[in-house]
Structures are given as C-alpha cells and as structure tokens.
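Complex shown without one protein chain; remaining protein chains in place.
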Amino acid sequence: VSGSLTSRTLARPSFEAAFEPPVFLAAMVAFESALASAQAEEGLIPVSSARAIAGACERVTFDVDALVAEAKGSATLVVPFVSTLRSAVSAVDPAAASHVHFGATTQDVLDTAMVLCLRPCLEEADRSLEGAVRALARHAQEHRSTRMLGRTLMQPAIAMSAGVKIARWAAALAADRERVAEAQALALVVQWGGPTGTQQGLGMKGIAARKHLARRLGLEDGPSWQAHRNAWLDLLDRLGLVVLTAGKIARDIALLMQPEVGEMRESPPQEGVGASSAMPHKRNPVACAHALASATRMPGLLSTLHSAGLGEHERALGGWQAELALVPEIASALGSSLDFLDIIASSLVVDAARMKANLDSYGAPGTTTAGDEAAMDELLGALAPHLA
Amino acid sequence: VSGSLTSRTLARPSFEAAFEPPVFLAAMVAFESALASAQAEEGLIPVSSARAIAGACERVTFDVDALVAEAKGSATLVVPFVSTLRSAVSAVDPAAASHVHFGATTQDVLDTAMVLCLRPCLEEADRSLEGAVRALARHAQEHRSTRMLGRTLMQPAIAMSAGVKIARWAAALAADRERVAEAQALALVVQWGGPTGTQQGLGMKGIAARKHLARRLGLEDGPSWQAHRNAWLDLLDRLGLVVLTAGKIARDIALLMQPEVGEMRESPPQEGVGASSAMPHKRNPVACAHALASATRMPGLLSTLHSAGLGEHERALGGWQAELALVPEIASALGSSLDFLDIIASSLVVDAARMKANLDSYGAPGTTTAGDEAAMDELLGALAPHLA
Amino acid sequence: VSGSLTSRTLARPSFEAAFEPPVFLAAMVAFESALASAQAEEGLIPVSSARAIAGACERVTFDVDALVAEAKGSATLVVPFVSTLRSAVSAVDPAAASHVHFGATTQDVLDTAMVLCLRPCLEEADRSLEGAVRALARHAQEHRSTRMLGRTLMQPAIAMSAGVKIARWAAALAADRERVAEAQALALVVQWGGPTGTQQGLGMKGIAARKHLARRLGLEDGPSWQAHRNAWLDLLDRLGLVVLTAGKIARDIALLMQPEVGEMRESPPQEGVGASSAMPHKRNPVACAHALASATRMPGLLSTLHSAGLGEHERALGGWQAELALVPEIASALGSSLDFLDIIASSLVVDAARMKANLDSYGAPGTTTAGDEAAMDELLGALAPHLA
Partner (left out) sequence: VSGSLTSRTLARPSFEAAFEPPVFLAAMVAFESALASAQAEEGLIPVSSARAIAGACERVTFDVDALVAEAKGSATLVVPFVSTLRSAVSAVDPAAASHVHFGATTQDVLDTAMVLCLRPCLEEADRSLEGAVRALARHAQEHRSTRMLGRTLMQPAIAMSAGVKIARWAAALAADRERVAEAQALALVVQWGGPTGTQQGLGMKGIAARKHLARRLGLEDGPSWQAHRNAWLDLLDRLGLVVLTAGKIARDIALLMQPEVGEMRESPPQEGVGASSAMPHKRNPVACAHALASATRMPGLLSTLHSAGLGEHERALGGWQAELALVPEIASALGSSLDFLDIIASSLVVDAARMKANLDSYGAPGTTTAGDEAAMDELLGALAPHLA
C-alpha cells in the first residue's frame, strides 16, 4: 500500500489503492491488450498477433522495483513496460512481438491508464455525493422550523432556519455532483495517437481502430488530447469543487461543534473515535479534520495542475510528468472528503435546544420565518432529481 | 485608471477599466435602483420610494477616496455607499430613504456588481475566442499539407502536418469557449438574500421580487449563493482554462520563433513592436510574453479563489473579502491573453520553408500523411459550429 | 490612486501608493540619474552628460497613459520611458542623449525601481512589527497568570496561561521580523548589468560604476541577479511569513471574539467600526478580516512568484513580466496585515472573566501552572532584544 505513513492516515483506502502499482499496471496492460484487438478488427495487425498479445497480457507479471528503476532512465515507465510485455509475447509468438504497442507512445498508455484508474473513484464519489445529498435533505426537512443564529463574519447576524442552512449544503453538493457528471462525460476519453497524436499514419483505419479501442475499454472516443488537456483539467477542477464544498461544510460543523457553541456534532460521541493521545476526555472532530485537510491541499494541487498544463509542442517536458504524480494526490484529497461526507450522511447530530439557547443569548431581534419557508421550498425543489 | 504601473503594461485597457471605481460604483447603483423597482413591483416598498431611489441613483455621485477610507472601518464599501445614497434619496423624498437597500446586505450589492462588471469582459472574451478559432482554422486549412517536425519532450519526434498542429489550437480554444458559455449561463446570477440569504423574511414576495431584480439587471435568477459559490468559481476556473490554452499556444509559438527554429512568428516584423531598450536589432515576441505572463499568474489566482471559497457560515471572514480583490486580477490575466489571441488571429506567420528545412535536417524517417489527413478532417469537423 | 475598487478597501494607503505610476516613475528616473552619475565617476560617460541627465531627470514628466499604451507594443515600459527621457536631455544637451540608459537594459531599470519602491514598505513593516511585538509582550506580562482554555483541533484541551498564548504571538512576529531583516540585507541589491548582466563590456570600470550606483541609491551592490532571483524571492517569501503569522493571530482572535466564546476582541466596541450594512447591532472583526484576507491571498501570490522564477536564459519570457505585476500585490497583502497588527497593538481587549468562566464550564481537570511560568520566562527572554 502506498504513500508516506502520515498521508496514509488521511486516505480513503479504496482511493489509495486505485493508483498503486498492481492496479495501474493492470490498466496499462488493459490498454495494450485492447489496442491490439482493436487494431486487428481493422486489419492493422494480424488477428493472431492480437490473440497472442491478449494472452500474454493475462499472464505477464512485472517486477515493480526493477520497472521503476529502469523507468528513471527514460523518464517513462513505458519503455521497460513494453519491453517486458514484448518478451512475454515473443515467448509464445515471436512474430507478434513487434505488434505490441503498435503505433502507440508513452502518453497513450499512461494517460489512458490514468483515466481507467480514476474512473472507479468517480463512481464512488457519485455514490457518496448522492448519499450525502439525501441524508442532508432529510435533516433539512426535519429542521425546517428549527431556528438558529445565522452568522456572518464570524458574528451572529439574524435568525434563520437550521433546515435552510443544511439544505444549502445539500444543494451545493448536488450541484457539484451534476458538474462532475457533465465534465466526466467529456473527460473519460481514450488516449491513442502515437507521438504526434495522429495515429502515426494509419489514416481512417487508425481512427476506426481508436473507436474500437474506446469501446473495449468502456471509454469515450475522441481525437488525441495529449497536448490539449483541458477537458481532463476541467474534470479535476470540478473534483476540487466537491472537496471545497465538503470543506466548507466541515468548517461550519467544526465551528458549531465548539463546546461553547454546541449546535452540531459530526457524529454522536463514540468510544475510540476522535480520541486524543494526551487527553482522554477529549473528542475531536476527526471527519472534519479530514475534509479540512483536503480542502487545504486541493487549491495547491489544482494550481500545479494548471501550471503543468502549459506544455511544449506535442508533449511537454516536465509539465505532463508532474501531472502524472499529481492525479493520485488529487484523488487522495477527494477520497478523504468523501469519507467525511459518508460520516455526516450517517451520523450528523443537530442540537436544536442549544440553537435556541444561543439564539436567545446572542440573537438580534428576530425576523419572521416566511423567508426561510420560501427559501426551503426553493432549495428542496431544486434537489428533487437527486432525491428521487 | 487603476493598477500598479507595471501591471498596467500587461493589461487590456477595457478589462482594466471594467472594475475601476466609476464602473463598479455604477454597477452597485444599478443594483440598488433595480432592487427598489423590483420590490415596488411586489408591493414590498411604495412605488413612490422606488421612483425616488431610481432618480437618486441617476444623480448620485461618490467621493471615491472618502468612500474607500470609510470602507476600511467596516470592511465593506456598502456601509458608506448606502449612507451616501440614502442622503441623496432623503434630500428628495425623506420617506423613501429607509427603502434604500431594503432587505439587502453587503454581499448582495458587491457580488451582483462583480457579476455585472465581469459580464462585458465575457462578451469580449467570446468575440476574441471566436475570432481566434476562425483565423486559426483558416491557417490550419492552408497548411494542411505543410509538413513540420512534431516535437515531444522538446526533441524532434516524427513529422506531422502543420495544419493539424494549428487545428488543435483552434479546437482547444473552441472547446474552452463552449465551456465558458455553459458555465456563464449558470454563474451570472443575481445575488440578493439579505444577511442569511433568505430575503430577510419577505417570503414568496421576496422570491418574486428577486426574479424581477434579475430580469431588470439582465441576469439569471436563483437562490442566494453567498455562502456556496461554486457556480461562480466554476466560471472563473474555466476562464483559467482559456488563459492556459492561450499560454500553451504562446509557448509553442515562442519556441518556434527562436531564430534557430524560425518556423512561426506571432506577427510579421513591424516598426516599434517588440523593440528592446538596449538592442535595436531585436524583435521580441511581445504578445507571447503577455499570454505567458497571464498563464503564469492564473494558477495562483485560481488557487487563492479555491482557498477563499472555504468560508465560514453565512458569510466568510477574510475569504470572501479576498475574492473581491481577486476577481479583477483574474479578469486582468484573461484580458492579456485575449490581446495575444487577437494578435495571432490577425498576424500569425507560418514559414513553411523553414519547416521543411528543419524537417530535412533533424527529422526522423518520415511517416505517411494518411494519419494527418484523417486527424485534420476530424478536428475541422468538430470546429464546424464555430466556423459557421 | 490605484487598484480595483474592491481591492482598495483592503489596502493600506501608503502601500497602495508605493507602486503607483508617479512613485514608480520617480524610482525609474532615480535609477537613470544615478547611473549616469556613477558612470561619469568612472569616466565611462562625460561628466557634462551626467549633469545634463541629472538635470533632465529632475524636470522630466511623463504622460502615464501614453507610456502604458506604447509599453504594450514592446512588452516593456522602458522603451517609451527612455525615449521620453532622451528627448528631455536632448533639448538641453544633444550630445548627452546617447548617454541616457547607457549600458543598461529594461530589467535593470524595472528591477531596481521595484526594489526602491518596496524599500519604504519594508521600513513601515519593521515599525509595525516592532510595535506589535512590544504591545503583545505587555499584554503577555499582564496576563501571565490569567488562565484560559488551551484549544486543539477546535476543542478544549487543557488550561494554559493567556500570557503564554499572547507571548507566542509576539515571539512569532519577532522571529518573522528578524528573518525579514536578514533577507532584506541580501535582497535590496541594485540591478545593473545590461542585456546579459555583464555591464555590457565595461569590464572592471563597469563593476566600479555599479558600486557607485548602489551607493547613490542606498542599495547593496552585487552582480546582476536578473536571471537568478532567489535572494529577492526569499525576501518576498519571508514577507509571506509575516502575513501568515498575522493571519494566524487574526484567526485565533476571531475565534475568541465569537460571542459564545467572548474571550478577546480586536478592539473595544467603537462607533462606526465594524458596522454592518444590514444589521445595526453588529460589530464585525474588521481588522481580522483584513489579516485573514491577506493570509488567504498570499500563498497563491508566492506560488506564482516561484512559478514565475523559472525563467529562460538571461531574461524570461512571461515569468519575469508576471513578477512585475505580482510584487505590488504581495506588498498590498502585507499592508493589510500590518493594519491589523497596528490595531491589535493599540486596541486588543482580553476578557479574563470570560476566560475563567469558559474554563470552569468546558475545562478539563487543570494542570499546575509551573509549565506556563517556565514557558513564559523562556518566551519573554527570547523577546528581550525586541523590547529593549
């Protein structure tokens, strides 16, 4: 399992695993296997070669440490990876060996593998978001008439409905979920074009084979995006918006969870959760800490992503390589935020009595509740598709 | 005119002007005038008050320095702004004075004014993008069969069509343009909700008035977004993608414009453009410098935007205030990039002879051109809606 | 006065003014005048030329808008600036005109002017830091025995001395002050070297003249730093540490200023300070908002600074130009933080009674105070040089 010891304590295990050597290598192998089959469909390589390659892909194993050590010499994993795969093919069908990785380049394999590794994370994200939206909408409805202090600039403002506050969290997550889904549809695109992204002279058959390749991998088809990656960046930016919303909710809850305020908790007090190494009486907002750590990390990660995008010609020197190291970090930050969302979805505690007490102590002259009622109906109305 | 002397030399004048005191104050005044009229439509304030306010809004003037000095004491422009406007109304109709800024809060005025000030920048951006896409598509078609070195990791890779390279630039800009248009439709939303974003107790009439307000300002209507700003951030992120694409094109051109390469120029040599203070013989890639400076600045600006979004409760302490200072910077970076796009749209020079010479000197054994032909057709096909 | 309307409400007026056109142009003029005189000292240009240039420098005026408009064509202010100055010299002594800007390049003038414009900001920063350290040390001594809740992960931990908490703020600011002073001594260095930074062939006389130039401008002397700017970046990074400490103190105070906690205030309640446009009863932590907005902005600014530092060859394309726009922003963020420090230096309010009450309500079983006493002595001991 990967990562420094300290970063692992923040990570969602499934997201940590998603980019680890065996999983990532499996995605690379899936690309090569599907590529050979897709090319055979168009007669670009013999069917026998495609079969030999597919067979080798099922059996081939890699010595990760050796692979990494060799990769450092060429700044690409793909040189030793292809060489290992070619040997495995050659052992069975020497003629097929030259059809391994045919017409493909480093970036084709690595970009496609990255997309394949991110995809299950996106599926998990969608489920967590859906769950959090539903759960928060329920809390919102339950606390429709619970009054609490609205707070601006960290000072009490006017009274508001606790339900509206929570419904806004739900609405923000729902909108993030929609944005991610939209961007995902345009970003989970196969990468295959060879060094300059033009299927290395294969013409219309190359494009046809690319469509087969996409279909075989369950990805969208499209022209090579190796030098112009904005659809991909847009998706990652929008994952950043999810992390931001989770962080904003966590900041609100952490503020409300201060014992002097006491209006919410991320979860009921529980043996062993949030324990302190020095103070046995303490219960820390652990899930909030995860969400806030992610929200602290993400802006810098996105900033690097945009800087790395400023690549030279048909493939960048340095920028793209930085992106390869970055995407797993972005996924990792997202994973911690989803853990937080899962916890508040199942465990958020709202203390209406403390809300009333604080409102009585620190509140301004109240307003009527008509605005809250209308706001609530409007927010829940917009959430309907997510609650169906 | 605003900004430090050095930043001004990078700026697009219309974008520089867009957030200057008179323009921004005019947007704030437009909000207050439209708010009063919208509220009168729903009977929330008397029609006579709305008329008095609208009249005062046409006449009122502000002492910017005094406004700023007072604003520092309350961390908001809106306190002295409303006080000035109330005095102007009071002079004509004392009863109407209390209806100025009725049910509104600082964030309502400033967020809406920010949206109003950004809007014309977006219109300019769309025109520049459209022009650059068209112009680059023409270059691409013209150089469909011009062969040049494809380059990866800053080394020659294999030959490719210069037209494909340029068509990719066009396609990237076209996709950015579409993404901005999409985000814009969801982000240019009126902000009005009072301190906690619930129309301060005005109920359904408040929501109805908000719809009138949006219509009067030519903005979209929607619930208060003061504490959950991701639609707005998504738009700004996507402006960042425009800046990134422009920067990537500029980096390519700057590399090709090195005299040792000599395959493109941002514009033909011209008296006074790109002159050096020390070396009269030199011609600098000035437009590229602007685009690259913007692409260097933008990731940090977006990173701050995402950090600033992590606000507390119903209005942030510090984060939102940082955003207010940030949006004009983001617009400014965008403006310089558009200047670059305008210049290459009108002036890009492609030197097919040098491309051939370099290909002959440094090229690998060539590939057929069938891949380029197919890639070109695919790229231009996707561009068709932008070229109509 | 410069800047967007919204950014101006955050700015410290003297820092806003520091990079405005007249001030920046005066610094550019000071460079050219001192350069001519320094060169005359070494016989590199005639004394009569140096006199004519010095005279013209006193009289010359610039049309800022025209200057900026022309500057856009060459991506440098210096081309039209030198041309204006040459005309002014030529009117009096045509032979001297060619000695204007002799052996100098764009970056020489602009970098030196930037250093000259930042210098008074650093002096102000030092005074504000000194004042804040002294004032906080006084508060610390006064509250040496005041007990309050220590808080970790936004939950009560164990009791501690309020004096220790405040003494740590003072110690952090004192350490920042020392770090800035150290970096400043290495960073306020004249820039003069011509296009490639080698005094354009002037040999040892060039270096001797550079020493005169530095002395005349009150700057340190050193080899050209145009392409390797880390001493300068180190200074700006350390200004970022000042902003960070101020932001951390502001975050603590803002948390303590929540009425539910009520243990500190940034200043006593005061007519007109922290007023709200919608809620007359409210008093917002305005100075904290400024410090937190700056601390939110600074990391992105520093990130851009480091990205911009990755320049090409003897002068960057894009990176350096971005830095020119950035330094005034960094100064502006620093200025707001100093405003905060000045306010807490003069006005911080500590409510020992609320501290006791919260400790009684939410505290863990207390510890002895021996640790606090020892910590206090250690902290104040280290502060002694700043309190002398």
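Labels for the chains are A, B and C, by order of writing; each one numbers its residues from 1.
We adopt the following convention: a residue touches a chain if its C-beta (ideal position, glycine included) is under 8 Å from a C-beta of that chain, and two chains touch if they have at least 3 such contacts.
These figures come from a predicted structure and were not determined experimentally.
Novice: One chain isn't shown here. Among C:A26, C:A69, C:A175 or C:L387, which residue touches it?
Specialist: Selected residue, touching the omitted chain: C:A175.
Novice: In the whole complex, not just what's shown, which of C:S303, C:S336 or C:N358 touches the removed chain?
Specialist: Residue touching the chain left out of view: C:S303.
Novice: Looking at C:R51, C:R119 or C:R251, which residue reaches the missing chain?
Specialist: Checking the options C:R51, C:R119 or C:R251, the one contacting the hidden chain is C:R251.
Novice: Kindly note down the residues of chain C that lie in touch with the hidden chain.
Specialist: 75, 105, 150-154, 157-161, 164-165, 168-169, 171-172, 175-176, 179, 193-204, 206-207, 223-224, 227-228, 230-231, 233-234, 237-238, 240-241, 244-245, 247-248, 251-252, 255, 292, 295-296, 298-300, 302-307, 309-317, 367-375, 378-379, 382
Novice: If you put the missing chain back, which residues of chain B would it touch?
Specialist: Chain B touches the chain not shown through residues 152-158, 254-255, 257-261, 276, 278-279, 281-285, 289, 299-300, 303, 307, 358, 361-362, 364.
Novice: Quickly run down the residues of chain A that touch the omitted chain.
Specialist: The list for chain A reads 1-10, 19-21, 24-25, 64-65, 68-69, 71-79, 82, 101, 104-106, 109-110, 114, 194-195, 200, 247, 250, 254, 272-279, 284-286, 288-297, 299-304, 307-308, 317-319, 321-322, 324-329, 339.
By our rule, only the chains that are shown with their structure count from here on.
Novice: Determine the chain that sits nearest the middle of the structure, using the mean of its CA atoms as its centre.
Specialist: Of all chains shown, the one whose C-alpha centroid lies nearest the global centroid is B.
Novice: Report the inter-chain centroid distance for chain A and chain C in whole angstrom, where each centroid is the mean of the CA atoms.
Specialist: 38
Novice: Where does chain C touch two or more other chains at once, residue-wise?
Specialist: Residues 254, 276, 278-279, 284-285, 288-289, 299-300, 303, 307.
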